[in-house]
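This part shows subunit A:
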Amino acid sequence: MGELRLMKGNEAIAEAAIRAGCDGYFGYPITPQSEILEYLMAEKPYEKTGMVVLQAESEVASINMVYGGAGAGKMVMTTSSSPGVSLMQEGISYIAGAELPALLVNINRGGPGLGTIQPSQADYWQSTKGGGHGDYHLLVLAPASVQEMSDFVKLGFDLAFKYRNPVIIHSDGAIGQMMEKVVLFDPIPRRTDDEIKKQCPWATVGKTPDRKRSIITSLELDPGKQEQVNLRLQAKYRKMEAEEVRYEEIACDDAEYIFVAFGTSARICQKSIELARAKGYKVGLFRPITLYPFPVNPLRELSTKIKGILVVEMNAGQMIEDVKLAVSCSLKVEHYGRFGGIIPTPEEVTENLISKVIGG
Partner candidate 1 sequence: MAKVVGDIAVNIERCKGCEVCVGVCPQQVIGMSVEVNGKGYHYAGPVNDKCTGCENCALVCPDGCITVYRMKVEVEQ
Partner candidate 2 sequence: MEKTINKEQIRKPENLVYRRTPLLVDVPLSYCPGCGHGTAHRMIMEVIEEMGIQQDTIGIAPVGCSVLAYDFLDIDMQQAAHGRAPALATAIKRLWPDKFVFTYQGDGDLAAIGTAETIHACNRGEHFTMIFVNNGIYGMTGGQMAPTTLPHMRSSTSPYGRDVEIMGFPLKMTELITHLPGTYYVTRQSVHTPANVRKTKKAIRKAFENQKLKKGISFVEIVSNCNSGWKMNAVQANKWMEENMFPFYPLGDLKVDGQIVEKK
């Protein structure tokens, strides 16, 4: 059994990074996620595991440091919050285009613009639909607890290397800031240089006479070849859709109505289920854990057994589009959202289920 600790979600991410054998963290301060960089600087993993930690001059620099480090075969990550992640989008697109493993974290805050420092889920589209330019996807993990903040760091790195694709932990200021107990996984040693060379033959680690030079690029001037690159990426995304879907169903066995919600919204919905059931309504929760690939088939299957869905998000209605596509508009799908940094109360969520879906 791992070590039990009481930690903030942001701290759990930082601690998990060290334990996962991460080679390099590059970041820039922004609320509500600055504790990640602060924790790492306080822990000084560069003296313990040899992990590099660097405060960059901007998010543009930090994502491009991640691009460089990932191209060199290292296990690297950055974290930020919404405005900072917007600034990173060009670099993220390059990383996806060059097919490199990297872990990104967005502790969402309310927007648009400088918005608010309070929690939000308004970057759902940005995380799941690409965000930067070109046809690409990140693999998107949505933790709903401090425990998952820690666990998804390791899972995220595993998936990033498995698919040579950037993975983003899509969380929000509430989970980043809240303290919960967390069971930390046992530390994994960083890979040795030789292990890296073996695991990542494509990486830029110095050309030896026995191989062709490694080139990390997202450029292909020949449109025919660029189309092939795109087709290869699409095949990878189909594989992720087939193999990496993760979700959780709570109280769905007898449910007639369900909430679909992720992250902090999903936690609120758990309380709303209790309130609704106390009123005699059979209500459950479907929680997507991978926002991309979206759990299309499990949700579709569940939708055949129920009468209606309330999608609860801390935004004006983003995931609802994926929900509607999944269920092919075969039943009532309504949305309830609060935005600008407001977390909905369980009571208002239940009321909205009753008024918009059950009674409406």
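With respect to how the candidates were assembled, all candidates are chains of the complex that A comes from, given by their letters.
In this section, a contact is a pair of C-beta atoms (placed from the backbone, for glycine too) under 8 Å apart; a residue touches a chain by one contact, two chains touch by 3 or more; residues count from 1.
Keep in mind that this is a model prediction, so the values were computed, not measured.
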Self-check item: Complex member in contact with subunit A (any copy), out of 1 or 2
Solution: 2
Self-check item: Parts of subunit A lying in touch with candidate 2, wherever the complex brings them together
Solution: 23-24, 26, 52, 54, 56-58, 60-62, 64-69, 71-72, 74, 76, 90-91, 94, 98, 203-209, 213-219
